[in-house]
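Of the protein chains in this complex, all but one are displayed in their positions.
Let's turn to chain A:
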């Protein structure tokens, strides 16, 4: 089985990378781009039957820093 984790900065946390992307899009002439949030995607190959709690623990213990980041798990 495969899990895809999407990790993003919590709302309200300044995302300087997102802001730079937004400015660059404006510079290319794309108008109307509002807030941009950059994050990361991590795909894990997992043993069949890995319980959701285990994936959650991986996120909390290493893959996301919950002080500043949120994560979302999708099973593929």
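Operating definition for what follows: a contact is a pair of C-beta atoms (placed from the backbone, for glycine too) under 8 Å apart; a residue touches a chain by one contact, two chains touch by 3 or more; residues count from 1.
Convention: contacts and distances are computed from a predicted model.
A chain of the complex is left out here; the name its UniProt entry carries, from "Multicomponent K+:H+ antiporter subunit C", "Autoinducer 2 import system permease protein LsrD", "Integral membrane protein" or "Phosphoribosylformylglycinamidine synthase subunit PurQ", is "Phosphoribosylformylglycinamidine synthase subunit PurQ". Only one residue from A:13, A:33, A:57 or A:75 touches the chain missing from this view: A:13. Screening A:28, A:47 or A:67 against the full complex identifies A:67 as the residue touching the chain left out.
Mapped onto chain A, the footprint of the missing chain covers residues 9, 13-14, 16-17, 20, 61-63, 65, 67-68.
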